[in-house]
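Shown here: the complex without one of its protein chains, the others still in place.
Presenting chain A:
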Amino acid sequence: MIKITDLEKFYRTEEVETIALNKLTMEVRKGEFVAIMGPSGCGKSTLLNILGMLDDPDAGSYVFNDIEVAHFNERKRADLRKHNIGFVFQSFNLIDELTVFENVELPLIYTGVAAADRVKRVEPVLDKMQIMHRRNHYPQQLSGGQQQRVAIARAVVNNPKLILADEPTGNLDSSNGNDVMELLTDLNEQGTTIIMVTHSEHDARYSHRIIRLLDGHTVMENIMI
């Protein structure tokens, strides 16, 4: 599903040039659950942003579903992204001014789903995440675990083929964290490909395979199963 070859990403500031990704090559197959681990600052988030087409690489190739997207412009990337990829962040990134329902509904609006259909699609997802009773609450009125479930609901409502999660349990206690991991595992079992960045060996054990990034280049793989 995903194949990157010799991917490079630099950050230039006034004084220094940081090489965040250095000729990175890896592959993720359809239906896989992959965990990415590595020390802080080794380029995990950078990689995830590129995989999510939020950012573009400076060099190298990125093939998504047999399409080369490395040179895509912003509009094309956005189009591909909104139909295929869901995001879950460490800090949830819910919109404070919108209710739970409205937050989850948002991706459907941007993919042009009619209002009546949106209700039909949002409600089962909220149900599944067990936050249906909170549908009219605002994010600040929820606990961290609940907020992350809303975020996951939002990530899956569009039935994406790929979910990218950047430290999804980073802001949660262990019991809430486990709930989130169970949810991701369920989704994976239903066929969604998942790539997750984590610092927790415990969470990484939910995945099929761990990709260890050392300095933006070196990759070590542990097959879990």
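What we mean here is this: a residue touches a chain if its C-beta (ideal position, glycine included) is under 8 Å from a C-beta of that chain, and two chains touch if they have at least 3 such contacts; residues count from 1.
Keep in mind that, in the parts below, contacts and distances are computed from a predicted model.
**Q** Given the choices "Formylmethanofuran dehydrogenase subunit B", "ABC3 transporter permease protein domain-containing protein", "ABC transport system ATP-binding protein" or "Septum site-determining protein MinD", state the protein name listed in UniProt for the chain not shown.
**A** "ABC3 transporter permease protein domain-containing protein"
**Q** For the chain left off this view, which of A:G43, A:P57, A:P107 or A:G216 is in contact with it?
**A** The single option touching the absent chain is A:P107.
**Q** Please pick, from A:R81, A:R118, A:R134 or A:R149, the residue that touches the omitted chain in the full complex.
**A** Answer from the full complex: A:R81 touches the omitted chain.
**Q** What residue numbers in chain A mark contact with the hidden partner chain?
**A** Interface residues of chain A facing the absent chain: 49, 52, 54-55, 75, 78-79, 81-82, 87, 89, 91, 93-97, 106-107, 110-111, 140, 154.
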